[in-house]
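What follows is a short report on a single structure.
With one protein chain removed, the remaining protein chains of the complex are shown where they sit.
As written, the chains take the letters A and B, and residue 1 is the first residue of each chain.
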Amino acid sequence: MAEHFGLKYLRKEVLPTAFCPGCYNGILMNALFQAFMELGIEDLKRFVFVSGIGCSSWIPSPFIKADSLHTLHGRAIPVATGVKLANPELNVIVIGGDGDLASIGGNHLLHAARRNMDLLVIMINNQVYGMTRGQAAPTTPHGMITPTTPYGNPERPMDVASIIAGTNANYVARWCISQYIPLKNSIKDALSRYSRGFRFIEVYAPCVTYVVRREGKTPGEKLKELMKKCIRIETWKNMSREEREKHVATGVFKAEDKPGFIETYNKYIAQALGEK
Amino acid sequence: MAHYKVFINKKLCKGCGICIEICPRNALRFNGINPETGYRNPEQVGECIGCRQCMWYCPDQAIVVVDEQ
Partner (left out) sequence: MTERLFLSGNEAIVYGAIDAGCRFYAGYPITPSSEIMHLMAKELPRVGGVFIQAEDELAAINMIIGASWAGLKSMTATSGPGFSLMQEGIGYAVMTETPLVIVDVMRAGPATGQATKSAQGDLMQARWGRHGDQYLVVIAPMTPQEAYDLIIEAFNIAEAYRVPVVFLMDEFIGHGREIVVRRGADKLVVRRKPSDHEPPFGSKDPRIPPPMPRLGEGHYVLVTGSTHNEWGYRDVHGFETHYKLVTRLKEKIWDNIDKIFKYKVYGDPDARRIIVCFGSTCRPAIDAAERVGGTKVLRLITLWPLNYDKLAEELSGAGKVVVPELNLGQLVYDVAQVYPRSKIRVINKVGGGIPIYPSEIIKVLEA
């Protein structure tokens, strides 16, 4: 029997994954692995995955067959920064959730983006804290009922991709988990055409247990709904305010190829030490 | 003529049903419970056009679509 293209990047002995049936984390894994495959990456020896705490942080640890650091809640980006600075030859990828990267680790996300640190950060926005039973996160929709917002969420969600696009980051995109091909191509771009500086991909993928099933939908039904709900940012911009709130703006928010932190740092050091 | 076949890895399948719902040809259907995992597993019952959406959207790397031509 033919083998799935993703299996060679996985630790087969720990499969199936620990994720709930239908969890969209696995779809992101497919897109990531297909991007690796299409880029001709045979194994992940020269890749380091860094994650924090939360369901999506379990994607690399222990499932992906690569070096991985499963760090403290919110601290994946600083650990990844340390790894990359200490050995710039390594490809360093951070995978984490919205709670981990945008809430408790929000400051690190902003500053790594500001520095244009040479990292690829994939943030799975599942709208809640899935691992701890679906509490409200900074990305939870306004009015949504969760264990910590039993009367409806009084806060409005954070548009993380737009915020990061406002920094010095090189590449910023947002895709829905239902947009498999553009998501896969975007990951490919972030590893090839835009291989330096800070690259941020937000993946809109509601938690199947605490968002989708609470809505009374199956993961498949929600996926089909997302296919209609997620539209290109160009279309979204021309919509009325009410229409906008019903849709998710997706696409590439920013794509530049400025020198990343490491190149700039090395240039300054070389200039200073060369002049002596 | 291409002839596509959908293989389900029953060890990895968690029976979420995404593949069944996503298939544009309704070519997949649940077929009983896998006693080893306790999950329902799908099987191919209709013609596959090879769009591979079931493979991409399977969160458990449990589906392979093969062109048998």
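Note that in this section a contact is a pair of C-beta atoms (placed from the backbone, for glycine too) under 8 Å apart; a residue touches a chain by one contact, two chains touch by 3 or more.
It should be emphasised that the depicted structure is a prediction, and the values quoted were computed from it without experimental measurement.
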- prompt: So which of the visible chains would the left-out chain be touching?
  reply: A
- line: In the whole complex, of A:25, A:68, A:146 or A:167, the residue touching the missing chain would be A:68
Message: Touching the hidden chain in the complete assembly: which of A:90, A:163 or A:255 does that?
response: A:90
- prompt: For the full complex, which residue in A:35, A:59 or A:80 touches the chain that was left out?
  reply: A:80
- prompt: Which of A:48, A:137, A:191 or A:223 touches the chain that is not shown?
  reply: A:48
Task: Since one chain isn't shown, list which residues of subunit A touch it in the complete complex.
output: 11, 14, 45-46, 48, 50, 61-62, 65-72, 74-75, 77-87, 89-90, 107-108, 110-111, 265, 269, 272-273
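We adopt the following convention: only the chains that are shown with their structure count from here on.
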Message: Taking the mean of the C-alpha atoms as each chain's centre, how many Å separate subunit A from subunit B?
response: 27
Query: Contact residues on subunit A for subunit B in the complex?
result: 1-4, 6-7, 10, 15-17, 19, 21-27, 29-31, 34, 180, 208, 218-221, 223-224
- prompt: What part of subunit B is in contact with subunit A in the complex they form?
  reply: 7, 9, 11-12, 14-22, 37, 39, 53, 55-64, 66
